[in-house]
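One structure coming up, written as structure tokens, with questions to follow.
A single protein chain has been omitted from the complex, and every remaining protein chain is retained in its original position.
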Amino acid sequence: MHTGRWIKQNLSGLVGLLVLILFVVLSFFPQMAPHDPHRMDKDKILQAPSAEHLLGTDEVGRDILSLVIYGARISLLVGFFAAAISTLIGVTIGIFSGYYDRSWGQPLMRLTDVFLAVPQLPLMLVLAAVLGADILNVIVVIGCLLWTQIARIVRSYTLTLKERSFIERCHAIGCSNARIIWLHIFPNVLPLVFANAILLVASAIYYEVTVSFLGLGDPTHISWGMMLHYAFESAAILRQAYWYILPPGICIVLTVLSFTFIGRRLDEIVNPKLRRR
Amino acid sequence: MKRFILKRLVISLFLIWVVVTLNFFLFRILPGDPVRFLFNDPRMTQEVRQRLYASFGLDKPLPVQYGLYLLNSARGELGKSFVHLEPVAKIVGEKLVNTIILVGPATLFAIVLGSLLGVVMAYRRGTTTDTGILGMVLLFWATPTFWIGLLIIVAFLGVLPTSGMFAPGASYLPFSQKIGSLLTHLILPLGTLSLALTGQYAMIMRNTLIDILSEDFITTAKSRGFRDSYILRRHAVPNAMLPMTTIIAINIGLIMGGAVQTETVFSWPGIGRLMYDSILTRDYPVLQGSFLVMAVCMIMANFVADILYGFFDPRVRY
Partner (left out) sequence: MPLLTIDNLSIHYRAREGIVKAVQDVSLSLEPKQTLGLIGESGCGKSTIAMTLLRLLPRNAAVQKGAVMLDNRDLLAMDAAELRQVRGARIAMVFQGAMNAFNPVRRLSSQIVEGIRLHRPGIDRAQALKKTTDLFDLVGIGAGRVHDYPHQLSGGMKQRAMIAMALSCDPELVIADEPVTALDVMIQAQIMELLKDLRRKMGLTLILITHDLSVVMEACERVAVMYGGRLMETADIGRPFKHPYTQKLFQAFPNIEKSRDISWGIPGAPPDLIRPPQGCPFAPRCDAAFTQCRKKMPPMVALAPNHQVCCHLYQEARL
């Protein structure tokens, strides 16, 4: 009985997890793809789905299903690492600006305000254009611009934690600040951060895809965003090649949604204000 | 209240200064020779190169360059486009108007529709209506704006215009005649951007309203005999406007991101499309200029939002 209830309550999170596992498996075992994604065939340009090419072909004759499977890797990789960088920066800034509120707090908050004041996608585009379209650059650029949300959450939580009596007691027995931060603040902040970090992956994937679509992705790697970029550039839409446009997009939506569901469910568990009564 | 406005103004000016400075250093951290981006002609002699340097002021010491840059930016002098050889400010200015034509109505529509959906979801929280709308809203939230645009193009190809702002040649017609062309060309990109943004605002309104509906004064109002619809309208939503305004202001960047994507997909000649083109053609002055204008617009919009917040929340004023 209890398992049934548990499944129902966590349904969205579980579905998200399943979809995510599917994509992770695909990215680790792309050999499952039916064709070599790089193989171009000038006789089979922009073909609709057929028995041989289940999702059709692109404008240079590559099999779309294989491209999609290989593309999973990049999106997940970039999303994960960019989110990791953001989380790292966000947690550090959040804890320090919260704990040292009176000294570092204000300038760090100003810094956060600056990053919030600029439009994110345009800035990513400018930075990527300046630094060059390389997968590492994309990860770093996205990572360096998405930390503000986590920083704010961590900062406000650190501020509340700071006032709790157990921290006062630590000071009273002579704990150093570093010790308090590492042993007390940081572990308490982690659950909150974890849920938000997962939501951050969803954002990172979204931005990676968009930056790639707009022409600043890494052309040496297959990614869903780049696929759509080529679809757009080659005027495949004017030929109404839905099989080219739908699959990468659906994969993107599914991946982003799965991280979103997992992240939201975790956030509900950690943040009592969101709990359904 | 006046002090509040003044403080916000000072912060906004500070932020603009930061953005301008960022812009300045961004292109100077490029490795290599900046002139190379301009004219990568191997036959260029050293002497010509020197003259080009001088004409761009690149031979002056860095602080002087910076000072000049600040001064010029304040005057609206943003340099010349590499590709079009016209002043950047002029190009950006023209495109900005087009962007506003698209983004203005789209944002308004999205806020109104999103708020309505958010109110319904919050009021019927936990029921199938809520879950259903929530699912749809999340779906749109997770879908990249440009992909929505691509799908819409594929769906409406031949039915509605899918690129540009006017029918070819129509921009030379007098206003009353070209307005029709403008409107038909506006439909698809407007729809795309609105759909993409609605999800955002629906979620914000839903979360905000759920918090507010659990507050004591709502229970008090119910205990006095008011209808639920009245309580929503005159008590809950007015309180929701406060956090809504703040969060919408923070997320203005998303509107701009959406604009870039929509304009690119629909070839709408606005600032977003300009940015995309300048990336393709490596027209760095235009790229810088359009980014700067976007950032300044965003900072100003935030400023306006701050003022509005003060208007909505008497606790700030008194």
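The chains carry the letters A and B, assigned in the order they are written, with residues numbered from 1 in each.
Operating definition for what follows: a contact is a pair of C-beta atoms (placed from the backbone, for glycine too) under 8 Å apart; a residue touches a chain by one contact, two chains touch by 3 or more.
Bear in mind the structure is a predicted one, so any value in this text is a computation, not a measurement.
Q: Consider the whole complex, including the chain that is not shown, and state which of B:3, B:75 or B:315 touches that chain.
A: With B:3, B:75 or B:315 as choices, the missing chain is touched by B:315.
Q: To test your reading of the contact rule: which positions on subunit B touch the chain that is missing from view?
A: 126, 215-217, 219-227, 234-235, 238-239, 242, 312-315, 318
We adopt the following convention: only the chains that are shown with their structure count from here on.
Q: Centroid from C-alpha atoms only, then distance subunit A to subunit B, rounded to Å. What do you get?
A: Here subunit A and subunit B have centroids separated by 22 Å.
Q: Taking the touch rule as given, give the residues of subunit B at its contact with subunit A in the complex, in rising order.
A: 11, 15, 18-19, 22, 26-27, 29-30, 126, 138-139, 141-147, 150-151, 153-154, 157, 211, 250, 252-254, 256-257, 260-261, 264-265, 275-276, 279-280, 282, 287-288, 290-291, 294-295, 298-299, 302
Q: Flag every residue of subunit A that touches subunit B in the complex, lowest number first.
A: Residues 113-114, 116-123, 125-127, 129-130, 202, 206, 209-210, 213-216, 228, 231-232, 237-238, 240, 242, 245-246, 249, 252-253, 256-257, 260, 273, 276 of subunit A touch subunit B in their complex.
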